[in-house]
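A protein chain is absent from this complex, but the other protein chains hold their places.
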Amino acid sequence: MSENVLELNNITMKFGGVTALNEVNLVVKKGEILALIGPNGAGKTTVFNVITGVYKPTSGDVLFQGKSIVGKKRYKITKLGIARTFQNIRLFGESSALENVVTGADVHSKSGVVGSIFGTPRSRREEKAALDRALELLDFMGIKKRAGQLGKNLPYGDQRRLEIARALATNPKLLLLDEPAAGFNPAEKVALGDTIKRIRDAGYTVLLIEHDMSLIMGVSDRVVVLDFGTKIADGTTKEVQNDPRVIEAYLGAPADAS
Amino acid sequence: MDFALLRDAFWGLSFDGLALGAIYALISLGYTLVYGVLRLINFAHSEVFMIGTFAALVASSGLMGVKVEDEPRTGVSMILTLIVCLAIAMLASAITAVLVEIVAYRRLRQRGATKLATLISAIGVSISLVELFRILTDSLPREFPRIMEKTFLFSYAGADIRNDKVIVIVAAGLMMFALERFITKSRLGKGIRAVSMDENTSTLMGVNINRVITVTFFAGGLMAGAAAFFYILVYENTSFKVGFFLGISAFTAAVLGGIGNLKGALFGGFALGLMETWTSAVFGTAWKAVISFIILVLVLLIKPTGLFGESIQQARV
Partner (left out) sequence: MADKKHRVNLRDRGAEYWERSPKWRRVAMAIFFIAICYALPFLNNPLINTPGSDFQSVLFYPVGMYVLMAIGLNIVVGKSGLLDLGYVAFFAIGAYTMAILGTKTSLNFWEIMPIGVGLAMLSGVLLGTPTLRLRGDYLAIVTLGFGEIVRIFAVNTDAIGGARGIAGIPTPPDIFKAKFTILDPKPYYWVLLTFTLLIIWMVRRMAARRPGRAWDAIRQDDDVAQLMGINTRKYKVWAFVLGAAVAGVGGVIYASQILSIVPDQFNLNISILILACVVFGGIGNVWGVILGAVLLAFTPERIRFLSQPRILVFGIALVVMMNLRPDGILPKKKREHFDPDWHTVEESGEGQIK
């Protein structure tokens, strides 16, 4: 039980007449990089939304570190240790890169409005700690020089890196990356893959949505495949690569068509 | 608190409530239509209504030469006067609505401005129009001449059915029916529905967004203008601030029925007209606006989708 950072048990998500997720079961083990793949519209981002509390599942349970988090408020889920990036970049564009990351780092500060007005020692300590951590993370993602620039003015690649830095600032136990390599050229993808591995090596667990197969195969420990809201495969990259159902889902024809 | 009044005059009050509700329904159509296509509350819509009342006033005195002291007209002259005033009110409101869109919203919409900026622009237009007319009318209300003799047609269960209110209810119903036909059958109407469902895809399908939006504002304005004429026919006066409370009530009606939903606007309008009239009888007219707000807040907190509408409160990530 303590092996699994996250468990999705029979998650079904219906919107009106549409079933976006159908009895999806998956498990994320501590310290692994799990890839969630599938054709467009398979429900991958919906899974993220269910995990982070944006949607309440129609049925089923989400266990984070053994405890159910269904129905919890979103910010509480983040406090518990789940952070994410977004398919369409959603930075705080009017704020600087540094401010974006510090906002994430604020999660674990205890002081609030009153502390900031009176400048209590604790609030000053936490402010410095948040700033330090933010700078560290910007450095880690290779965008320290962008610290003072406004989020919306950053080049595309750096925006994606900033989103990851911001998510890491919340000190998550589980990091959800939603197509972090979208729009990257091959060299950048390789660099991103290395970064993801470094993130894992630093002690984070990663759940990754991606389309680029070589990135996935190079980085992930295990892969879960969704199609039309149903899980159709779950295993190591090798196992999934050769699974005929997966091939069919992507190519639309049986592997051994006569 | 006077429950006895409510009990004794129930049918009479309800009839009055329906007439008021017809006016609310017509105005709320404007709010709901614009909300459907722009996802925006058109703050200036109340002034579109207000201007309609003044247009009817100008039409009656300027165009048709009716003076307040005159005897009510009869026959063809009466019908002609009524129709001309109605038409002018509708046209004036419709044109105002379109101008508001061009001045307050269009540029911001095309630049992709924030909701906040658009709302503030709308408020600016609303305030400007109110102040403009306050200055023009010297802060004084204006009387509307009695063009039509107000007779009691018949009595029903103690309620005296007055002809002008009957006209309002019937005419409003006809207009709503016509609007519904327009929205469902005509090409422009389909465009409006398409845009309210999915703006991006509509553009891709060749819908001219600007034209659809202009038509939407125009249609909403027509309805508000009709409401303006009916209002002035029944209540025989107007002022620069007439738009404010009626606008709030009509907006509440739209929310009650489900904003973005035409059927909801109709239902909400009549429902609110009834509720306001009943509660005025019990609590007195001073608290009418408060009742409206309480209903609005309750609906927004308990069932923001309204009675028929879709919920637009969900987050999208």
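Letters A and B name the chains as they come in the text, with residue numbers starting at 1 for each one.
We adopt the following convention: a contact is a pair of C-beta atoms (placed from the backbone, for glycine too) under 8 Å apart; a residue touches a chain by one contact, two chains touch by 3 or more.
Here the structure is a predicted model, which is why all the values come from computation and not from measurement.
For the chain that is not shown, the touched chains among those present are A, B, taking the whole complex. Within the full complex, the residue among B:D70, B:E131 or B:D198 touching the omitted chain is B:E131.
The chain not shown here is touched by just one of A:K30, A:R90 or A:K173, and that residue is A:R90. Across A:G66, A:G119, A:G183 or A:P244, the residue that sits in touch with the chain not pictured is A:G119.
Along chain A, the points of touch with the absent chain fall at residues 52, 54, 73-75, 78-79, 83-84, 86, 90, 92-95, 98-99, 102-104, 106-107, 109, 111-113, 115-117, 119, 123, 126-127, 130-132, 135-137, 139-142, 144-145, 147-150, 153, 166-168, 170, 202.
Listed for chain B, the residues touching the missing chain in the whole complex are 40-41, 103-104, 107-108, 113-121, 123-132, 135, 244, 248, 251, 255, 286-287, 289-290, 292-293, 296-297, 300-301, 304, 312-313, 315-317.
The rule is short, and it goes like this: only the chains that are shown with their structure count from here on.
Distance between chain centres (mean CA atoms), chain A to chain B: 48 Å.
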